[in-house]
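Every protein chain but one is kept in place in this view of the complex.
Going in written order, the chains are labelled A and B, and every chain counts its residues from 1.
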Amino acid sequence: MSETTAEEQSEERKQPPSKADTAPMSANETVTAEGWRPDPAEVKVSVRDLSVYYNGDQALRSIDMDIPEQSVTALIGPSGCGKSTFLRSLNRMNDEIDAARIEGSVALDGQEIYDEDVDIVELRRRVGMVFQQPNPFPKSIADNILYAPSKHGDVSTGLIDRLLGRASPQEADALVERSLKAAALWDEVNDRLDDSAMGLSGGQQQRLCIARALAIDPEVILMDEPASALDPVATSKIEDLIADLAEEYTVVIVTHNMQQAARISDQTAVFLTGGELVEYGDTDQIFENPQSQRVEDYITGKFG
Amino acid sequence: MALESTGRHRYRKVKANVMVGLTVVALVLALIPLGAVLYLIASKGLAALSWDFLTTLPQAPMAGEGGGGVRNAIVGTVWVVVIASGFSIPIGVLAGIYLNEFGDNRLGQAVRFTTEVLSGLPSIIAGVVVYSIVVVAMGDVTAFAGGVALSLLAIPWITVATQDALDLVPQANRDASLALGVSRTETILFVVLPSAFGGVITGTMLAVARVAGETAPLIWTVGFSKFAFHGPFSQTATLSILIYNYATSPYEAWHQVAWGAAVLLVGLILVTNVVARTLWALRRRKMEGRG
Partner (left out) sequence: MSGTTESTSNRGLVANSRRTRLWSRAFRGLTALAGLVILGIMVVILAALFVRAMPAIEAFGANFLWTTKWNSGGQFGAAPFIAGTLLSSAMALLLSVPVSIGIAILLTQYADGAIREVLVFAVELVAGIPSVIYGLWGLLFFSPIVDTYVVPAINASPLGALPIFGEQAYSYNILLASLVLALMVTPIISSFSRESLVRVPREQRDAGIALGLTRWEVITGVVIPYARAGIISAIILGLGRAIGETMAVTMLIGNKPVLTFDFFEPGATMSSLLANEFNQSSNVLHNSALFEVGLVLFLVAFVVNSIARLIIQRISHEGSR
């Protein structure tokens, strides 16, 4: 992916690039760099013509996007431009909102997730989510991680299982350890797994939420501004973690922080007013040489 | 890597739906008796109502005559409620003002805690205590003593209602007034109270309606009477005691009278509740409309 783009980038630098001026056009067109397209074999989530309406107001306009697997895709843009709405469309969290109407298609590994007979529970196992405010359950650290897996049947830790002799405490412990290690939290908490999660610091709580999401073995991890409520030290730990996670998982992250997006993501999508996806492409290219005037204005801070 | 349901998922979903169904059953379990009570009160009670019923005195149900009317009980209830209001509204409102506007200190904490505890006072105890003081002092059970006993129950309710209503007034209003140099008291009287007025009225109405239905405090303080109302310093009939006495009697005729009295009481309470809440809702909409 990177080679072709770089070649074509240097091609374009030979002539003064003409900015495609995106005054609001009737048909929404996402500007991407010439020839930049994720390798179809590597596409994990494919979004076609996705529109979301809240009580009649359109929050997302016909979004087309292919998200490559095992990489970090950042969604940036001013507040209220639909980034979170888009994210929540990928695991059908918008279904929980009565006022929301969704049109278009989202496909996970080629399978349409808005199909009638899709099991939402299964979908959310494969597409996990981490929220802006750390929100651990009012349980112990270990129980936070084990609750969902035990409901899904991955481990047996319930009272009934224990009474029936079906419990698998070693599996449970192993899962807790695996998840905490993957979230870079194991070293800090392994001696107090039975303590309440509420006693952890903000950054630790957020990593616990990540561990909790990892415990159900997802393939895609959606993150809605995961570090915006944290201090700089905790933030940088999360960023390092994201880079590690991207080796195994497909990470899609909404962020207000453009420097963060530039630092950690492989590709970036820019959402501007009204839920438009204005430009989407390789991160370096978006930040160094955006195709769209509006995007350049946004990035250089002329507005938004 | 299909996204279709597995057996386990289906079980969990079915379980979730069954549980929702159970909560609906719980709701129904609570509402069916309510429906039965309301239906019976309406059917039997309304049947007993008549002009005579409201204007004559109770009588012994012998010789095929009905059980009489409840005129004295209606008058008695009104008196007792008025006396109770006379005590409880001033004390309750003033205490509510104290707690919300001046109460950020030790005395306030003590009063707040005591108010909360008193709102859980067993109603019979109110009557027992007032008996030991007022009835003994006055030598006999009286409507007055009953009013005092009822006010022991109503004071915490009105205090809390006033406090809540005052709490709803934004602090900014107070600050604006104080910043203009107006004294705290004037601020309360001319800025805060007018704003909170609706809430205070609502709370007071609800408390008064509740008090009208109380029976236990009256047993030790008012007793009962078959005779016409004699003044607040004598024994009197009240609707709630009447229901108690007649329902536990063996006479069918008196049971009818009890149902009739019940419909009066419940009707009063229902009407007061609906009026109070509607006024409150209207006022809220007016305030929000001004935005």
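Criterion: contacts are C-beta pairs under 8 Å (C-beta built on N, C-alpha and C of every residue); 3 or more make two chains touch, one makes a residue touch a chain.
Quick caveat, the model's predicted, so the values are computed rather than measured.
The residue touching the chain not shown here, chosen from A:47, A:102, A:118 or A:209, is A:209.
When the full complex is taken into account, the listed residue touching the unshown chain is B:133, out of B:47, B:60 or B:133. Residue B:91 is the one among B:75, B:91 or B:279 that touches the chain not shown. Within chain A, the residues in touch with the undisplayed chain are 91, 93, 96, 98, 120-125, 128-129, 131, 133, 135, 137-139, 147-148, 151-152, 209, 212-213, 216. Although one chain is not shown, part of chain B still touches it, namely residues 12-13, 15-16, 19-20, 22-27, 29-31, 33-34, 36-37, 40-41, 90-95, 97-99, 101-103, 107-108, 110-111, 113-125, 128-129, 131-133, 152, 155-156, 159, 181-186, 188-189, 210, 213-216, 219-220, 223, 240, 243-244, 247-248, 255, 258-259, 262, 265-266, 269-270, 273.
The working rule: only the chains that are shown with their structure count from here on.
With centres set at the average Cα position, the gap from chain A to chain B is 54 Å. Those residues of chain A that touch chain B in the shared complex are 108-109, 111, 113, 115, 117-119, 121-123, 126, 151-153. Those residues of chain B lying in contact with chain A across their complex are 1-6, 8-9, 12-13.
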